[in-house]
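One protein chain is absent from this view; the other protein chains keep their places.
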Amino acid sequence: MRYLPLSTDDRAEMLGKIGVGDINDLFADVPPHALLKELVDLPLHMTEMEVEKNFNAFAAKNVAAGSVPFFVGAGAYKHHVPSSVDYQIQRGEYLTAYTPYQPEISQGTLQTLYEFQTQVAQITGMDVANASMYDGSTGCGEAALMARRVTKKKKILLSGNLHPHYIDVVKSATKYTDDVVITNDPTVNNTESLLDQVDAETSCVIVQNPDFFGNLNDYTEFAAALQEQKILLIIVTTEIVALGAIKSPGEMGADIVVGEGQSIGNGLNYGGPYVGLFATRQKYVRQMPGRLCGETKDADGTRGYVLTLSTREQHIRREKATSNICTNAGLCTLAFTIHMTLLGEKGFRQLAKINHAGAVKLRNKLQNVNGLTFLNKTFFNEFTVRLNKDAAEVVEALVEHDVIAGVPASRLYPDNDELKNDLIIAVTETTSEEDMEVLVAELQEVLNA
Amino acid sequence: MLNNQGRPTGIEDVNASTNGYQSYTGSRGLSQVEGLIYEIGDKNRTGVDLPEVDDFESCLGGFERTEEIGLAGLTEPEAMRHYTRLSRKNYAIDLGFYPLGSCTMKHNPRLNEKMARLPGLSDIHPLQPISTVQGALDLIDTLAHWLKTLTGMPAVAMSPKAGAHGELCGLMSIRAALEAKGDARSIVLAPESAHGTNPATAALCGYKVKPIPATKDGRVDLEAMKEALGPDVAAIMVTNPNTCGLFEREIIEIADAVHAIGGYFYCDGANFNAIVGKVRPGDLGVDAMHINLHKTFSTPHGGGGPGAGPVVLSEALAPYAPIPYVVAGDESFDIVEHDTTGKSYGRMTAYHGQMGMFTRALSYMMSHGSDGLAKVAEDSVLNANYVLASLKDIMSASFEGPCMHEALFDDRFLKATGVSTLDFSKAMIDEGYHPMTMYFPLVVHGAMLIEPTETESKQSVDDFIGMMRHLVEKAKAGETERFTGAPYNAPLKRLDETGAARKPILRWTKSEDE
Partner (left out) sequence: MTIYYSEDHEWINVEGNSGTVGITDYAQNALGDIVFVELPEVGDDFAKGDEVAVVESVKAASEIYSPVSGEITAINEELEDNAALVNTSPDGDGWFFKIAISDDSELEGLLDEAGYKNFITGLE
């Protein structure tokens, strides 16, 4: 077995040193009936070649996004990741290191975390960011719980245009606490009114920008109104590239910003691992969940970095911790920060511009398609169209022609008949003009068949 | 004529007393000083070539970002050098023995990385049509089968993103099952030696945590536990093998006792590595257990994550599991994303879980097979017991062996040396090792928890033992400074964590330098 260095002789010699005759003597504390006499019923060990064959077979039964015109978004986006990112995150020093609990020999991880926290704070327009959550959705649940700790109030108001999975995660996260979650129906054309739903018991309002259907909003006045009532505004962004083009949540007056960072540095990976971004105001930092890296000095006065404010965390605070999170997004955080460094201010803004320009271009081309109505007044790189047919059926029909046209809203809202014909379409820098032409032609045909 | 250019080359000719000079740069040979991206880069530099865009009519609705973000950029050669230099300031499994108890720092096979990067597995979207991801669902279903078989459990919830997330999934399933019976309970029992995530998770689930003391031999005090049990106890959370590195001998009695009062047995599976392929938790009366794919099944720790924490569930709990889950039909796979039974307690995360970790873990499992996995458990337990046997004469073992895959020592052997567990750990850094887990579990004083894992050779373990014996002798011989000032040889000296916590500086800011 290629991963197990002990030889038969080694094992015998070591058992001798320990003073037992058989390896099972070391399992003496296991109830005898529970110690298996035979191997479990699974295949025996395989060579690298055999394993590869199995995985090639799995892979062959999937349609890779890069192999077809691809317009799927709704919270996860196909972006191009520079080659050097993947090289760096596969360096053993990053890949095979643990959480940086011994700072003297973990400065690599720690400094990249410090740079990551700075980038996230800058992009979101906030004071401080943590060293990541599992993903945007779990970060959203954590934000709701944090608002409860800050305000000591327990009513959570959710926008209907928040990603439905995020809504579900907030509901689950607060299911057995005594928080009250108020939900709203989705409004594809963005006509929601939240301010008249808050009251003295409201701890926070959670909105998404760009929202689930791609609409943009300026929450500046809303934030000010909430602040007067000591209600926290939590702004979620599932497409972080948007913040290279639109006003930041911080500038709008958000108290907590939650982001899905997958778009930068990380692949689609069928939903995970992703990287949850979490930022807030300086005054709330002690109520934050998750790890934080901070600057300090060593005994010689040399600058260095450590994990800090750990008394918020489970390994010290146990049942009073701000969260139970331990393992976080680690390496995905590194991929994010490397990609963001390669982009820089100039590249990040240009990337955002290309994404928006692409979406505008596709919108313009789709205007010539019969049987399709636009529902967005504003959008970044994603918008929703209403078709003259069931959107899921249209998507399935286009799969037959090797086009993946987007996400039918019914996939997320199976019980909402109003949204049955709605299709959410995303464009990124990876979408070529040819891809757009194919989509337009195929939709024209299917919608008018 | 003789060409003597480039001489001398032998060390005897070089002035040997030069290691005391302070370098101009602050670097020391291969240990190079590296600034922050904000100090070496700027807003105009970029390492990505992006096309220009023709003029177009914006649809941002006037919400353009006008102020500068403040990001610093680097070109590709600069970025490569920055991150490569920083990487060299990290300890890693690839560089050496990493005996962090409770963390299972084993070798990370690169085949797993290669498999996870096949475009057909990495470049697929969680919401693309189900007909186009049949291979992904097949893979998840196959991994689920392996996990269920290895644990002897009938069901598994795949979506939790890490161990603590899995704990939450397990406890929420328990609470949902109890509430479905109209049985509101308020207490979860957890041993004093539990991971901090256990009480933190129970609190998130609305439960009060009642600690259970340990016996003198490092195990759950069954009698004390029985006394604490009552109609208000929803569950007991027990790590097995436990955080002292011991198998809970009375595990069956523990399970029976909690079942007798109508509660559930949650097993923290963080230490599953010691028994994988040898013992099935399902045979021990477990109702729910998370599996850290990043421990037992070798998905890389990546400096803190990502992990994955699927939770195996008993028949009684399975109906309450979170969505989504994969269903295997006769000819194709489907994924259930919306609860139709009214029983599922909800959703843990967007999409379907840590697919990238599933791929790596399954690749690891297939490589080992049923035979290799049993060997994993045996060799990890063997290595740990070998460490215990080789050090117990000069260090203080906290409990009688045999241990499972980790050996626990405390600081009694350092008494009167003026050296603490922390000092001892820092001296290990000078010897080129990553220290073991220190000060955990809390049930012994100055804990040192050593987990060698099965991927260390006998030579490697012997070298470690030799180093440890050497340091113990030095501590006992009164060479205190070697410890209290350590590390001397790391990229940095000991860091001021008090200062960091008193005046937290959590990000770079422009004003700081100007």
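We just call them A and B in the order they show up, numbering each chain from 1.
Everything that follows uses one rule, which is that a residue touches a chain if its C-beta (ideal position, glycine included) is under 8 Å from a C-beta of that chain, and two chains touch if they have at least 3 such contacts.
Everything numeric in this text was worked out from a predicted model, so none of it was measured.
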item: Residue among A:Arg2, A:His33, A:His80 or A:Arg286 that touches the chain left out of view; value: A:Arg286
item: Candidates A:Ser310, A:Thr430 or A:Gln444 - the one touching the absent chain; value: A:Ser310
item: Among B:Phe56, B:Tyr439 or B:Tyr488, residue touching the chain not depicted; value: B:Tyr439
item: Which of B:Asp232, B:Asp463 or B:Glu497 contacts the chain that the document leaves out; value: B:Glu497
item: Positions on chain A where the hidden chain makes contact; value: 286, 310-311, 316-317, 320
item: Residue numbers in chain B that touch the chain omitted from display; value: 439, 497-498, 501-502
